[in-house]
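Encoded as structure tokens, the structure appears first; notes follow it.
Removed: one protein chain of the complex. Kept in place: all other protein chains.
Naming follows writing order (A, B and C), and every chain is counted from residue 1.
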Amino acid sequence: MSMSHGKNQAEQIREISGTNPLKCMKCGKCSATCPAFNEMDIKPHQFVSYVANNNVEELVKSESLWKCLSCFACVERCPRDVKPGKIIDAARQLVVRERGGSYLTADEIPELLDDETPQQLLVSAYRRYKR
Amino acid sequence: MSVNNEFRPKIVAFCCNWCSYAGADLAGSSRLAYPADVKIIRVPCSCRVNPMFILRAFEKGADGVIICGCHPGDCHYSTGNYYARRRMTLLFSMLDYIGVEKGRTRVEWVSAAEGVKFSDTMNDFVAKIKGLGENVRLGDLRCKN
Amino acid sequence: MQRIGVFVCHCGSNIAATVDVKKVVEVIASEPGVVHAEDYQYMCSEAGQEKIAIAVREKKLTGIVVCSCSPRMHEATFRKAAERAGINPYMVEIANIREHCSWIHKDINEATEKAVILARAAVAKVNLNTPLTPGESRVTKRALVIGGGIAGIQTALDIADAGYKVDIVEKTPSIGGRMSQLDKTFPTLDCSACILTPKMVEAAAHENITIYTYSEVEKVSGFVGDFTVDIRKKARFIDADKCTGCGACQEKCPSKKTPSEFNRGLGTRTAIYTPFAQAIPNVPVIDTEACIKFKTGKCGLCQKICAAGAVDYTQKDEIITEKYGAIVVATGFDTINLDKYDEYAYNQSPDVITSLELERVMNAAGPTHGHLERLSDGKAPKEIVFIQCVGSRCSDDRGKPYCSKICCMYTAKHAMLIRDKYPDVNVTVFYIDVRTPGKNFDEFYRRAVEQYGVNYVKGQVGKVIPQPNGKLLVQGSDLLDNKQILKEADMVVLATAIEPNKDVRKIATMLTASIDTNNFLTEAHAKLRPVESPTAGIFLSGVVQGPKDIPETVSQAGAAAVKVVGLLAKDKLTTNPCTAKADELLCNGCSSCANVCPYGAISYEDTLVNDHGIRETRRIAIVNSALCQGCGACTVACPSGAMDLQGFSNRQILSEVDAICR
Partner (left out) sequence: MQELITRAKELLADGTVARVLGWKIGDMPYNPEPAYFETVESLDKFVYNGFCGANLSKYMIEASKLEGKTLVCLKPCDTYSFNQLLTEHRVDRDKAYIIGVGCKGKLDIEKIKKTGIKGITAISGAEMTDACDTLEIDTIYGKKSCSYADGMLERCHVCKGKEHKIYDEIIGESRDTADGERFAEVARIEAMSPEEKFEFFKSELSKCIRCNACRNVCPACSCRKCVFDSTKFDSAQKANVDSFEEKMFHIIRAFHVAGRCTDCGECSRVCPQGIPLHLFNRKFIKDINEIYGEYVAGAEAGSRAPLVNFDTEDAEPSIVNER
């Protein structure tokens, strides 16, 4: 049951992200490029193998899911067009969908901000929480 | 043989010896599948394809005809595909003019190195022909009045 | 009516696993004209060919159909077999039931059905085949080599040593190519110039070799054995016969600010220049875009100072027309443009350089006289980072999808040389894979690690950020440690992908040689004919065919030379008998065919014809079968159907159409 469940999720992630993890040549440029690398428990280059190996359950439980800034630097620089950022984005969407909605609404976000918050974070926050 | 009554189109592919036939060989040796409905006729160059051949194929019941040659500029004979391009453009336009569906004829440039393109092209062409169904209209031209 | 034998090959299990060969034999046996059908494990084997001979004898066959692999593979084999058995070789047709059938279909019923149809089409064609006899054409015993790098030089030397005349056409002012820009060569670390220069000198001195430098191929016509080529010899503005190569002109030239192509733009050169000291010929050229005399009319210093009186500002481009029997393409490579790779800061910092630029920096004759120094401030670097696969193995449009093949080895070489000469410099190499297939290659790489202490990190660099203190902050990943690394480097070296020379597409078009999407020329067969183009008489040498290092290039150059020599050794070539032919009773003499003939093979003659009793003189098309290459353009241009192509006649093709659509 859980196997097929996992398999399903991996397929869903591939579908949502529109990426093919098999294209990865394991160069690690995504992890080299990631500004949130040190915050993550599962590193960007590992996202890909988790999906390729149908090990999505661990991925969706990871902290990385919520640490990724969705800056998409990895998507931009990936030489193989594998797009790890899109994969984590898709995994996040999977969780949000399963929970049945966002647990943060767009209206709440302004109160959580201070002047120092970079604009990129703002954009990614919307992207992340407002589905 | 297959039991279901799925429509199996008859498709004739004219391939030039130097690029597209070799591209089809590469598709084969790379095991890139495409439907068995496609049958290839080897010609030296796309410019060898006479409009008569195409009309004859339709007359005899083909559902689609595709002509493959070297990319413009890369013709083994320098200029053959340029003439083929003009001839086929005008012929296809005429077929469209008399009411034959546009999708039944196609020209595609496939190099000897493009096994993937060959296979993709054939898969796509067969799917399009299947979408168009049996060649009723040219069948009508065969006077099933 | 023909008596046709059909031979169905199993090709081991290559065909037999997906095509029911017995069934094909059974069905085809009842086709009109078929008097014999059998199957065999390997038709191409000696035993298989013997089966054909036996059937020809016993069944008095007049035509043969072999259902097997592609005709591009074994058509020649079976034609020869037929000839030995006493049948005209052009009475053989191949039904391609391997590449076009068994290998691409999974369902045995479908594949068998298709194999039968392909066999039927071939039988229908053979029914209309006629015996054909090849003609003969002459061979011009001279070869042309396009490109004067190590590939071209080696090919030319080998051809010349075999006793044939050979011309080298080189675009730049000197032969030598990329190899002349290299400092040391892997895996033995000998000095590039030390092994290349003698070959350059040998080529220049060889009585059978003519070198056209600063020249380009402008036009090619003809065909194997008989090419005619126009070579544009660009004006050097120096009389090569008078010039002594003293170099005084270059010393005195006041225009000194042009970036040196030879030094990859890292240094400058004068307007009148030889690209490097060992240049061959040692005759300078004047760059008219930089020359003050050409720009303003004033100056003329070089002319004044030249004791030999060799400087001639009025020199014009010259077109040389020469005939060749064979042409070798050895146009080599360049590194890709890095404009799309912002993250490596190549365009932002002079201390981020390509590996080829590092070659110049390390070279004693280079811009830093061989001292390893930062190009920004001339300081000695302490920390150097090498980044592998920059633009190689990319599936996006920024780079190239292929592996450039040479980078792993030259990076190991660079790392080793630096550590050897400057033991206090730390060298870090970010790699994806280290690829070292080649004799003594892995050993070489291991030496870099074990003996020279080069730090190889499995991971990639995400970005290089130039710092205010002049350093370069390198952010990379270490996948084995699962860490992100931040390193302050003094220099970053990019193992930049290589690509075929930009001009090669133009040349391929002139030669009608097949070229792939990456601009590498296609070989006639990936495994069995790697140095020949599918276009007869065109041969490939060096990186023009695919990435390769020096030892491989030299081997291939030799192989290409042998193929050329094999061709030039013949006095006559048999020509393809599948040529066009006009039916004089149908010909209108309208010139449509001649208009589309790419070889000028069609002329018109007033011929007396007897058209069913009407005797009259008519303008009739005559095809010169030595010139005709058999494309068939004329056959379609001909409105009356008078022009037909032997071996691919209208009726033959129509019969195939009919058989397929039956």
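Throughout what follows, a residue touches a chain if its C-beta (ideal position, glycine included) is under 8 Å from a C-beta of that chain, and two chains touch if they have at least 3 such contacts.
Treat the numbers as computed from the prediction; the structure is a model and nothing was measured.
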Out of all the chains shown, which come into contact with the hidden one?
-> B, C
Of C:Q467, C:S591 or C:N610, which sits in contact with the chain we cannot see?
-> C:S591
Residue of C:P131, C:G163 or C:P639 touching the missing chain in the full complex = C:P639
Mind listing the chain C residues that contact the chain we can't see here?
-> 583, 585-592, 595-596, 604, 611, 616, 619, 637, 639-642, 644, 650-651, 654
Contacts of chain B with the absent chain, listed as residue ranges | 51-52, 55-56, 59, 72-73, 79, 82-83, 85-103, 105-107, 137, 140-143, 145
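In this text, only the chains that are shown with their structure count from here on.
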Based on C-beta pairs in contact, work out which chain pair has the most and send it over.
-> B-C
Distance between chain centroids, defined by C-alpha means - chain A, chain C (Å) | 44
Taking each chain's centre as the mean position of its Cα atoms, how many Å separate chain B from chain C?
-> 30
Flagged in chain B as touching 2+ other chains are none
Contacts with two or more other chains occur in chain A at residues none
Any idea which chain C residues touch chain B in the complex?
-> 70-73, 96, 98-101, 103-107, 109-111, 113-114, 117-118, 121, 508-509, 512, 514-517, 522, 534-535, 578, 596, 598, 629-633, 635-637, 645, 648, 650, 653-654, 656-658, 660-662
Touching chain C in the complex: which residues of chain A?
-> 23, 25-34, 37-38, 43, 45-46, 73, 77-81
Taking the complex as given, what residues does chain C use to touch chain A?
-> 343, 389, 393-396, 398-399, 430, 432, 458-463, 475-479, 482, 484
